[in-house]
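One structure coming up, written as structure tokens, with questions to follow.
Omission of a single protein chain aside, the complex is shown with its protein chains in their original locations.
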Amino acid sequence: MVMEPMEQRVWTRYDRRERWVRLAIMLLVAAIMVWAVRDVDIYWPWVWDAPVQIHGLLERMWPPDLRQANDILTALVETVHIATLATALTIFAALPVSYIAAQNTTPNKACLWLGRFILVASRSVNTIIWALLFVAIFGPGVLAGILAIMFRSIGFVGKLMGEAIEEIDRKPVEAMEATGAGRAKVILYAVVPQVMPAFFAIIILRWDINIRESTVLGLVGAGGIGVILQGAIDTFAWPTVATILCAIILLVLIGEAITSLLRRKVL
Amino acid sequence: MLEISQLVKRYGHDEPVLKGLDLSVEGNSVVSIVGASGAGKSTLLRCINRLIEPTSGSIKLNGTELSTLKGQALRNARRRIGMVFQGFNLIDRLTVMENVLAGRLGYVTFLQAWRRRFPQEDIERAFQLMERVGIAQYANKRADELSGGERQRVGVVRALMQEPDILLADEPTASLDPVTSEQIMKLMRSLASELSLPVLINIHNVAQARAYTERIVGLRHGRLIFDGPPERFDKAALDQVYGGIEAPDESMAPTPAEENV
Partner (left out) sequence: MSSTPHRWRRQPFIANPWLRWTLIAGVLTYLGWALATLPFDWQRIGEGLPRAVRIFGGGLPPDFDRYQLLLDGFKESFQIALLATLLGVLLSIPFAVMAARNIVPRPVYLVGRAIIIVARSFHPVIVAILFVKAVGFGPLAGILTLTLYSIGFVGKLLAEEIEEIDWGQVEAMRAVGAGYLSTLLYAVFPQILPRQIGLSMYQLDSNLRASAVVGIVGAGGIGSTLMNAFGRYDYDFAFAILLVIIAVILVSEGVSGWVRKRVW
């Protein structure tokens, strides 16, 4: 191959087609952003005023008010209870769903689609929307909170467990079938031991997430620390709000520490 | 006694993998099935215990027609057919003892299986067999902590726990090093005569087939083209079975010296 003369060679990062595609994507993104900025229902003077307002709010919060520490502690414990009980209940509901939603264990097509529908419905509705629904049904309180967390977790745990089941090694299954074991016993010996580690990891992960989620349930009346947070905000008791926020950070950090400890111990 | 006649297996509309196979195995003979990859060895074994559904033909074990069984009857038939696998197919996260007892799954109830409360005579038998093959000291170890040869011994014991009428072995030594695979072959041969059990072994290693079995069956393209004692499995027969396809492992290596295990 003959090289072009030195002065005719140019260097560019991308070839022509790549450059056009990149340019088009960038223009499209820019156009969408411009549209979003111009169309969104924002009163711009408020935007320029926002730093002042946020600063003012933070100032009103200082110093945190510790007088309600006892109530806050009780509410924190309630929050943990909601998350833990809901996670425990989730196990019982999610395992059968993951069983029928995994392609290699599902009894038939109808069950497969039923399982997938349950997982999608559960995952698409946010915890707080589930809470809204259950508060409307069972009234404000922890039961609504537990059910809300549980209904959202079923999709999460069920989906990941279903994937774990689909990824198992088929060989032990074959061996168990060859011994003349029935379906239930094959599952018990060849599937369950293989998905155990995934199961623990998923449950621990979800418990951590549920601790965070249960801090907001109270904002729609479904129990936990959110109830007193809402109360403090409604009465403009900003120093108390600051204390509650610190308590939430502490709770989340403790939850994270516990989960990483569990992960190291159990797995 | 195992009698296979006119066995055909085809996947979809492809060319059949097995094309009208006839084979009978009597008494406690050790039969090896040789043939190139894709000749249908694995399919043949799996048709016998119906891990693969045969397309047509008949398979009779001690007078029972296996190819039409369903549900509980099929499972009851499988209990009497032990199988040893190339990849051992152990449950890695369970202990050796649990793996061995899994061979009894066809006989115990779900509750017993779940609580691991197997009948005392099963446990006795498990210990006897494990001592026989030299893995009793590992009973409470996890299966994935064992070496390849030890793992295959677990696989053999699991199959024998079924109190089988026949033992199927699908390339039982292909994942093992040469020394270990000789040990496993010897073990299977002596167990077969101790328990007076017919054994069907798929094997790629012709030297081992000649050394450890009493009868060699050669498959090619889903047809049986050789059936006779090892002495008759000469260079011509070998070429017929493997010719133009691939060189078998250590095809004409000298026969290993006889030893007792």
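So that you can tell them apart, the chains are marked A and B in the order they are listed, and the count of residues begins at 1 in each.
As a working rule, a contact is a pair of C-beta atoms (placed from the backbone, for glycine too) under 8 Å apart; a residue touches a chain by one contact, two chains touch by 3 or more.
Quick caveat, the model's predicted, so the values are computed rather than measured.
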The one residue from A:A69, A:V120 or A:A184 touching the chain left out of view is A:V120
Out of A:A175, A:V216 or A:A237, only one touches the absent chain, namely A:V216
Where A:A93, A:L114, A:L132 or A:I258 are the choices, the one touching the absent chain is A:L132
Missing-chain contact, candidates B:A139, B:A174 or B:I225, resolves to B:A139
The one of B:T95, B:S175, B:S190 or B:Q240 in touch with the missing chain is B:T95
Omitted-chain footprint on chain A covers residues 32-33, 36-37, 39-43, 46-47, 49-50, 53-54, 56-57, 77-78, 81-82, 84-85, 88, 120-121, 124-126, 128-129, 132-133, 136-139, 141-143, 212-213, 215-216, 219-220, 223, 226, 229-230, 233, 241, 245, 248-249, 252-253
Hidden partner sits against chain B at residues 95, 97-98, 115-116, 120, 123-124, 126-128, 131-132, 139-140
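The rule is simple: only the chains that are shown with their structure count from here on.
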Dist(centroid_CA(chain A), centroid_CA(chain B)) in Å evaluates to 48
Within the complex, chain B is touched by chain A residues 171-172, 174-182, 184-186, 188-190, 193-194, 196-197
Chain B residues touching chain A in their complex are 49, 51, 72, 75-81, 83, 85, 87-94, 98, 102-106, 110, 113-114, 155, 158, 162
